[in-house]
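What follows is subunit A.
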Amino acid sequence: MKSGSNLERVILSGQPAVTAELGPPMSADGHEVVKKAQLLKGNCDAANVTDCQTAVVRISSIAAAAIAFQQGLEPVMQMTCRDRNRIAIQADLLGAAAMGLKNCLCIAGDHQSFSAAGRLKGHPGAKNVYDVDTCQLVSIMKKMRDNGLQEGGDTLEIAPKFFIGASWTPMGDPIDFRPVNLMKKVNAGADFIQTQGIYDIEGFRSQMEKIRNMGLHERTAILGGIIVPRSGMMLKYMDSSVAGVSVPKSLIDRMMKAKAAAGDDKKKARQLQEGEGKKITVELIHQVLETPGVRGVHIQAIEWESAIADIVKAAGLYPRPNIPAE
Partner candidate 1 sequence: MIVGSQKPIDEIWEMVKDFKKILVFGCNTCVAICHAGGDKEAETIATLLRMRASQEGVDMQVDHTSVMRHCEPEYFDPVMDDVKKYDLILSTACGVGVNFLSDRTGIIPVYPGINTSFYGAVPEPGVFEELCAGCGDCILHMTGGICPIARCSKTLMNGPCGGTKEGKCEVSDEMDCAWYLIVERMKMLGTLEKLSEVLPPRDWSTSRDGGPRRVSMEHIRAYEEKEGEKTETAGGKKE
Partner candidate 2 sequence: MSDGSIKEKNKPHKEWAAELKEQRPYSPCRAACPVNTDVQAYVGLIAQGRYAEALEVIRSVNPIASVCSVICHHPCEQACRRCAVDEPLAVRHLKRFALEKAADYRRNKRRLVKQTRDKKIAIIGSGPSGLTAANDLADLGYGVTIYERHPVLGGMLSSAIPTYRLPRETLQEDIDDIIAKGVEARTNCEIGRDITMNEIIDKHDAILIAVGLSESRALNIPGADVPGVLLAIPFLEDAAFQKKIELGSKVLVIGGGNVAIDVARTAKRLGAGYVEMVCLESAEEMPAWKWEVDEAVEEDIAISHRWGPKAVRRDNGRITGLEVVKVLSVFDSNGRFSPTFDNDTTSFIEADTVIITIGQMTNLSFLEDSQVQVDERGRVVWDPETHMSSLRGVFVSGEVVTGPGSAIQAVASGHRSAMAMHVYLEGHEIEGVLPTYEKEPIAQLPGDVADVIHREPRMKVEHLPPETRCSSFMQFEFGYDEESALKEAGRCRGCGGGAVVDTDKCMACLTCQRICPYGAPLVTSVSEIRSEYCQACGLCAPECPGQAISMVSYDVGEVRSNMSSLVGSVDPKRQEPAVVALICSHHVGIKGFELPDNVRSVPIHCTSRVDIIDLLKAFECGADGVAVVRCPAGACKYKDIETRVSARVRRTKELIHMLGMDAGRIELLQAVSDDGNPYAVVCADFSEKVKQIVLRTGR
């Protein structure tokens, strides 16, 4: 065992792992984190706590993860390369480990200009850091854990033991380089991978075939990313605007049909689309899990954490296994 986290134990057990996502609030509202943690607790093996996702200031991933941890939900803290140099990163990792956090996902982070795709003011004038990139962050974390050394070479008397994750966009451009991209993260030391949201199962499976040929699926645990669709518009937006995500027309049509069935009734339209969205999610979970080499799913119900319980149950992934620590 590298970290002894619940997520690591489930993955090692060979059962399909389930992670979810918890978006911290944009204010000092710890109760919101508590509330969301309660919604997710028991419905996943661990929940990612995002790190100022979409380049918007929120409760820090570490602090929110600590709150979730107190609530009995195992967090996957996230660490972007955007906001910290290697000194701050390592300091935060030590602190997180000291508070008992055991999973960490390494990501580059949305560029500071993103500002929730322009819906919020954000901080487009911020200076970004990118002292290290994702691969390098993974390697730093591995070096700390396995060699007991800081990146600069100083010794760590007590090393932080993290189960190290990285993200992967299987269908991003340039598509034929994406397997190499994954390989580099695995070579750097990624224990698990959470992918960008998958709607195009065919495309995903074709990339996974390459991954299997490279043997990467055995060296890391790939959790397929599922973004729960909430409306037809959301699917259309993701298809047109989110990098590395393409949504088959059939799925968009299903959602639009659900919307149309409600006529002018907006509330009903929302309910019908949410219902259809959950159905689609369950189908996607099954299709992803049926894909050889996939070891679990990462279900993101963005600002809709309450949906997770239903989805996990409907997918037959409930209850979550309870594997005691050694």
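Everything below uses one rule, namely that a residue touches a chain if its C-beta (ideal position, glycine included) is under 8 Å from a C-beta of that chain, and two chains touch if they have at least 3 such contacts; residues count from 1.
Quick note on selection: all candidates are chains of the complex that A comes from, given by their letters.
Bear in mind that the values here come from a model prediction, so they are computed numbers and not experimental data.
J.: Could you check which of 1 or 2 is in contact with subunit A in this complex?
T.: The single touching candidate among 1 or 2 is 1.
J.: Please name which positions on subunit A make contact with candidate 1 in the complex.
T.: 81-82, 86, 108-111, 113-114, 128, 130-136, 139-140, 151, 167-169, 172-174, 177, 180-181, 183-184, 187-188, 196, 242-244
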